[in-house]
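I have a structure I would like to understand better, so I am pasting it below and will then ask my questions one at a time.
For this view, one protein chain was removed and the others were kept in their places.
Chain IDs A and B follow the sequence of writing; residue 1 opens each chain.
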Amino acid sequence: MPPEMLLLAALDGLAYGSLIFLVAVGLSLIFGVLGVLNVAHGSFYAIGAYVAAAGVLALTGMGLPPWLAFPFFIVAAVLVGVIVGGLVETLLLRRIYGKEEVLQLLVTFAVFMILEDAQKVVFGVQPYFANAPMNWLGTIEVFGIFYTQYQLILIPTVALLVLVGLRLFLRRTAFGRAIVAVTQDRDAATAMGIDATRVYLITFIIGASLAALGGALSSATTSLTPGIGSGMIVLSFAVAATAGLGRIEGAAVAALLIGLGRSVAVYFAPEFDVLIPYLIMVAVLLIKPEGLFTTVQTRKV
Amino acid sequence: MARQLIIGAGLLAALIIFPLLSPWSTVILTVALCEGLAALGILVLLRAGQVSFGHGLYFAFSAYVVAFMAAARFGHEVLILVPVATAASGLLAALVGLFVVRYRAIFFGMLNLAISMVFFSLLEKLFSITGGADGKRVPRPTLAGISLERAEFELWIFYITLGLAVLAALGVARYLLSPGGKALEAIKSNETRLEYLGVSSRKVLFGAYVLSGLLAGLGGAVIALVSGHVTPELAYWVRSGEFVFIAILGGVGGVVGPFLGALMFQIIRGYAAVYAPETWHAVLGVMLLVIIFFAPNGLYGLMTGRKPAGTGQ
Partner (left out) sequence: MSALILEARDLELRFGGVQAANGASLKVHANERIAIIGPNGAGKTTFINLCTGYLKPQAGRVFFGGSDITALSPRAITRLGVGRSFQIPQLFLENTVIENLLLALSARERTWSPFLRLDRHPKTEEMWALLDIVGLKDAGRRVVRELPEGMRKLIDIAVALALEPKLIFMDEPTSGVSSHEKFQVMDTLTRALDARATTAIFVEHDMDVVARYASRVAVWAGGRIAHEGTPDEILNHPEVRETVIGVGV
């Protein structure tokens, strides 16, 4: 196999892994704090992508400079997180904390079905393609291969910032510590005066915003069609499960692993690229059923 | 129990008579029975407190087995196609089951979803073998050696499916009352005690999983026959979600539930096609939420007046 193809695959994997990290870390964070696996998480990704693409198309249509897209991506992600995520948490999830896991899965699955159709109604079924931000950043030459700066530098940088930012937020800020406290022992945290309801809401909004940010960033690199959300939920679950649900740094490692595995497959066995992430997940789970980075749980009886 | 028999017998009588009065309904009712069978498989798993968002896999796998055999003119006969395809689904379920029965709740549900999505993608991508997104045509096979006209064929298939569905429902009902069925429920209520009885919860769940794969496979085989065409959509998550929806809508309190749910599902689909063609899954989502929050025992629960489980104070 030619070495430049391997390099190309590695760079692709870096970009792709960074993108799925953003989505998976949100899923993992929500699970870690709320104990709910949010099946509708893929929808937040898709909605973020559509809002971003529609915004960029509107911006460029008005003749505004394409760099405005970057601040807009952040605004779009936060808006999606606060409005859609906030509504889902307050109206529905709040009623099912502490219930059977299966019931929680069913409720978020119902939300998923609703949001998938809502996207089609709002954004239509025609493909969206808004690559102006990617073109604006130009390309970079690495060992004789031209690569877009957007995918090679911007997306991995954002992912790294999110990883470091989340770590600092959870360890250094009062609210971050409150989140960690609620995760470890909700009753004790509540007794200490922490408002668990608020912690849940804000965590959910952060998680949803991260998925939407992943979507927004992806919107410049690919054309958007209905159904991207469903692919992303299983993919981000594969990443989160490989890492161990609730593991933030682990999600970064797993995302890179799966991203690289998949890009290698894209170059060498394109029919089977979709299989690779799941093969990696299955292999990991067979050896470590709780994921790569999860520690042993304590006794219940 | 008596009430279950009355509701079941009433439903059966209606199903026997209806296609005779209105021939246009034959195919729709057959489809409902097929989806009811798959939902019955979901019910079995729900008894253990597990939900699969990926049983479209077995539905589609069986349908494609029928399509491939029919295309190869190999055993082009209903009485061969249906058992072989169903058994093939059972085998696939046994293979996948070896892996997924190690997991519960979130992992169980999501791993099933992931595996079915992989299968869906392969069906779409391996164009040269599967025909890609266009799928494959299923030429009409013989029935007991006789080549039938379309209308006759459909009517016969309907009654055969109805018979199989009745057998499946009675079999599942019997199983759920047996020690093994109670052990299956024990996975939901207290797996620790089950292990401390010396019972392997994985084995119990494995049996139930293979049964659910067989039921979905039976439904999928018949769907391939009556629609004359298979597409990857049969394995898509939407399909799997519909089975879960039907099971919850019908209620998991009795084996009649999934079939009630499947009939209601066809009615909803009919209305949605007219009034909400673009948003019909959103309609399902909203209904699912309404059932979960306000009628947790589904239609069957409403008809038998069963109180929600867990509130029996």
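Simple rule for what comes next: a residue touches a chain if its C-beta (ideal position, glycine included) is under 8 Å from a C-beta of that chain, and two chains touch if they have at least 3 such contacts.
Being a predicted model, the structure only gives us computed values, none of them experimental.
In the complete complex, the hidden chain is touched by one of B:Ile106, B:Leu123, B:Ala186 or B:Ala282, namely B:Ala186. Within chain B, the residues in touch with the undisplayed chain are 171, 174-175, 177-183, 185-186, 189-190, 192-193, 195-200, 309-310, 312-313.
By definition in this document, only the chains that are shown with their structure count from here on.
In whole angstrom, the spacing between the mean C-alpha positions of chain A and chain B is 32. Residues 46, 49-51, 53, 99, 102-107, 109-111, 113-115, 117-118, 121-122, 125-126, 192, 237-238, 241, 244, 248, 278-282, 284-286, 288-289, 292-293 of chain B touch chain A in their complex. Taken together, the chain A residues at the contact with chain B in this complex read 31, 37, 39, 92, 95, 100-103, 105-107, 109-114, 116-118, 120-121, 230-231, 234, 237-238, 241, 245, 271, 274-275, 278, 281-282, 285-286, 289, 300-301.
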